[in-house]
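Mind looking over this structure? Questions follow.
Every protein chain but one is kept in place in this view of the complex.
On to subunit A.
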């Protein structure tokens, strides 16, 4: 830390200002001053640190401990890997992972590709950009209960609007949330509608940063529309695309609210049971915090790789 050597600024301070380190403090001693400065600094920090300690750091440690513990009648005992064994032997375990991965995959096809195509298209428009930007972001602002229950109404097999629209196009009516074959897709569609606004706006901002000369140069080389996208648009937005991809994997692997509200969580024949729903069930339906923590730990380990890659990439972007 370098001592600032400033000449007095425009203020009418006539005192001769010396570098801070050379100026005798009121209590003298360098040490005393540094101590005081640190006390003040920590004073500003302490509130947030206490909150982090109680509600972030302590729970993080506890998550690891809980996974290897068992609580019975208020007494805590170490059970080694028993919780993990319980979790692995649960018939819902593999189904939950399968559903979660399937959900992530579908959500990526819809929620990753669609916003990008939409952003590239909107970016070409000379009119109405603001309106379109507002439209895609509108659902993001709705309380999730409102959007999800609205979708439940639209999906209703009896009086839902969606089947009516299908009917108008000569398509067969679906039992959207009652049929195990389509329920997951129905959840993904609702979730994409609710969440795609954020990604679209971020892509739009990234697209605006592409220097126009690159497109001109590509045209001089005779590149058509698709080749311009492939050789200019995508490489120029690659970093943001990868960041968003990682962020979406991390977010969708933790999906809970949408299936919980749409199908009650498990869904028909467990077709929308996700890993986080299973954690929720262990903890809050069966009071088995050990199993919940063990499953949480598995999810954490799996997502840690994605998080690490994300941090690394976002550092790169900062430079």
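Simple rule for what comes next: a contact is a pair of C-beta atoms (placed from the backbone, for glycine too) under 8 Å apart; a residue touches a chain by one contact, two chains touch by 3 or more; residues count from 1.
The rule is short, and it goes like this: contacts and distances are computed from a predicted model.
Enquirer: Of the options "ABC transporter permease", "Cytochrome b/b6 domain-containing protein", "Tryptophan synthase alpha chain" or "RNA polymerase, sigma subunit, ECF family", which is the UniProt protein name for the chain that has been left out of view?
Expert: "ABC transporter permease"
Enquirer: Write down which of A:87, A:107, A:187 or A:261 is the residue touching the left-out chain.
Expert: Answer from the full complex: A:261 touches the omitted chain.
Enquirer: Looking at A:32, A:85 or A:142, which residue reaches the missing chain?
Expert: With A:32, A:85 or A:142 as choices, the missing chain is touched by A:142.
Enquirer: Touching the absent chain: which residues on subunit A qualify?
Expert: Touching the chain left out of view, subunit A contributes residues 1, 4, 6, 8-9, 11, 13, 17, 20, 37-38, 40-45, 47-49, 51-52, 54-60, 62-63, 66, 120-128, 131-139, 141-147, 149-151, 153-154, 158-159, 161, 164, 167, 193, 198, 201-202, 204-205, 207-208, 210, 212-213, 215-216, 219, 225, 228-229, 232-233, 240, 243-244, 247, 250, 253-254, 256-257, 260-261, 276, 279-280, 283-284, 289, 292-293, 296-297, 299-300, 303-304, 307-308, 310-311, 314, 317-318.
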